[in-house]
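For this view, one protein chain was removed and the others were kept in their places.
Chains: A and B, in written order; residue numbering restarts at 1 for each.
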Amino acid sequence: MEIELLHQPDSAIAKIHLAPGEELIAQAGAMVAMSSHINPSTSLHRGKGGSLMGAVGRMLAGQSLFLSVFRTAIPAEIFLAPKLMGDLLICDLANSNLVVQSGSYLASASTVNLDLGFQGLKSVFSGEGLFWLDLSGIGSVLLTSFGGIYTIPVNGEYIVDTGHIVAFEKSLSFTIDKAGDSWLGSFLGGEGFVCRFQGQGKVYCQTHNNYALRRQVGSKLSTR
Amino acid sequence: MNYEIRYKPAFAAIFITLEPGERITAEAGAMASMDAGITMTTQFMGGLMPALLRSWFGGESLFTNTFINRTPEPKTLVLSQAMIGDIEVLQLGGEENASLCLEGGAYIASTARIDLSVRWAGFNSWLAGEGLFKLLVSSKGRGLVFFGGYGGLTRRQVTGDFIVDSGHLVAYEPSISLNVRFAKGIIGSIASGEGMVNHLKGNGMIYLQSRSIDSFVQFLRRKIR
Partner (left out) sequence: MAAHDEYHYTIDHAPAYASLILNLKPNQTVVVEASAMAAMDSCIQMDTKVRGGAMQGLKRMLGGESLFMNEFTAQGQGGQLYVSPGVPGDIQHYRLGGSQDSLMVQSSGFVAASPTVNVDSQFQGLKGFFSGESLFLLRLTGAGSVWFSSYGGIVEIPVEGSYVVDTGYIVAFEESLSYHVEMLGGLSWRGIRTGLLGGDGLVCRFQGRGRLWIQSRNLYNLVNFLRPMQTSSSS
């Protein structure tokens, strides 16, 4: 599998070359264009336990994923793009687990395991319909971001505004906190919640916050 | 202080390194991530009354945050804006570039010796869609101001006159005056879709943004039925 990224950092699109027999898993709806002999199929990846209806209900509550699998018998190419403007990053998983924001997962090789059970940051984000994926195994992962993606190698302590987290290595511990010296100051100052990461590991951040933009532009759309 | 503006023009963000003791002030909500050693304090932008005026008429936030490095080592900080677009930086102070007028929402951050105040922009400015008040950025010594727009920012020198479609002006030197006209008379303006245009007169520097939020919102409205 060879991945080429075009139009970074704002309209990034991935051009993937698939070898015969290779399988690519992607967020359903990510396919832009592809060689005509690729065979796609889409299924529902459920969260822990439950019936199909329960899974659909969880999906509408933002807790499940629709995934497409692309297979080919001869060499083929496929273009994948995320839903919003932004960047793409290729992460090669080997030893450490990666915790990824649900909206930031685009695609991965079939050798990577996708688990929907990560509970850590749930309370802060449930209003926005966000949940977290736990990725393990070996293989390439394609992450998306709203804004440019930048990597911070944490060695000690680092603070990230909660709307700017794309993914982080599971080796890091974290706490949700206020940004400034006082809670009032934090909210008035517009920062609200931040996430303090401690230990050793990488954090992947995005320069912009899609939920903040939605609040700003969305409110302009409704003034009619 | 070291800084770098990356991911231009759509998702421009400022990557800053603050030396021990250094500080930078930014509009509320601008911080994306930072080293844990930096302290953040919140204040009204330039005092309560000016802040209220700016907020009601200028589209700016009421508050600013000041980030200070109180540790003995350099610390990093990443700032961005809520809107997607470009960021430019200008050094004020010294012989040229004494002050700059910024449109509502354009201000992002500034260093210690920069002063922010609100000035009456005139009804012409309001008709042009540029707000009743303008943010005047001036320096008491040398300082940097970071400002942003929607779309890519282009710097242009105006000598005499220049026409700008409403919504595309981001920053201008105070020596430039704004004169709003309909593009071709009222009927013509509606037909051509151009609406209001701004006839700028004077000599000085301006910054244009390559998109206007209003035309994008209008386009989206047509798609949402």
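Operating definition for what follows: a contact is a pair of C-beta atoms (placed from the backbone, for glycine too) under 8 Å apart; a residue touches a chain by one contact, two chains touch by 3 or more.
Every value quoted in this text rests on a predicted model; they were computed, and no experiment measured them.
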item	value
Residue in contact with the excluded chain [from B:152, B:174 or B:202]	B:152
Missing-partner contacts on subunit B, residue numbers	9-11, 84-86, 151-152, 154, 161-165, 168, 183-184, 188, 191-195, 199, 208, 210-212, 215-216, 218-220, 222-225
Subunit A residues that touch the omitted chain in the full complex	6-7, 10-13, 15, 28-36, 38-44, 59-60, 66, 68, 79, 81, 83-85, 210, 214-215, 217-219, 221-222, 224
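Note that only the chains that are shown with their structure count from here on.
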item	value
Sites on subunit A touched by subunit B in the complex	9-11, 85-87, 146-148, 150, 152, 156-161, 164, 179-182, 185-186, 188-191, 196, 203, 205-209, 212-213, 216-217, 220-221, 224
In the complex with subunit A, residue positions of subunit B that touch it	6-7, 9-13, 15, 27-36, 39-42, 61-65, 78, 80-84, 213, 217, 220-221, 224
